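Note that this complex is displayed minus one protein chain, with the remaining chains in position.
== subunit A ==
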């Protein structure tokens, strides 16, 4: 069970987030002020913290810096109405692991929290596998069983991200940010086209489908239907 600390001063927003997390089966703790959030984050163990930028008592970024300075490395998702790229960069530089601009889709938030909570500790693996799909990052080759799959470089990066987050839902926004490395919203359903092309190469008609679309949330790479 994922244990989340929600630090949010707006009661209604906090209620919605907590309800969504509870519905997803997370264990949720909440804090409405900066100092309260800091105390809870320092004294209890959480898998993920969602942190509002503007908080009474202690600003979100100061809280984050304090937390990181105190050696707490729990993944933090910064939530904010401050949407500019500069603000996002500030949030990430202060020690945030992800940044979501308000208003966000609850599904997007939940998906990102799941990814943060299950962050693969070992990012150094050079051969990634799922069922009979294998990606060798050193030779940049992709195999499905005995079949060699021809992918262009960007498709390999896309597949790598999906394989590193296998069994987890990833959103279109996450894919765009991590695969194309640009920070703006290009109308992210454009990512569907790329996923579609990758799917056509990975999942042939007679093979077990690995890339799945999760309606309203994103995509997942997994071996079961």
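Basically, a residue touches a chain if its C-beta (ideal position, glycine included) is under 8 Å from a C-beta of that chain, and two chains touch if they have at least 3 such contacts; residues count from 1.
Everything that follows uses one rule, which is that contacts and distances are computed from a predicted model.
Participant: The chain dropped from view, which UniProt name applies: "Sugar ABC transporter permease", "histidine kinase", "Protein lplB" or "Copper chaperone PCu(A)C"?
Facilitator: The correct option from "Sugar ABC transporter permease", "histidine kinase", "Protein lplB" or "Copper chaperone PCu(A)C" is "histidine kinase", the UniProt name of the unshown chain.
Participant: For the chain left out of this view, which of A:20, A:65, A:132 or A:160 touches it?
Facilitator: Result: among the candidates, A:20 touches the missing chain.
Participant: Considering the complete complex, identify which of A:32, A:92 or A:106 is in touch with the unshown chain.
Facilitator: Residue touching the chain left out of view: A:106.
Participant: On subunit A, what residues meet the omitted chain?
Facilitator: So the residues of subunit A touching the unseen chain are 10, 12-13, 16-17, 19-20, 23, 54, 81-86, 89, 101-107, 152, 154, 180, 182-187, 190, 193-194, 196-197.
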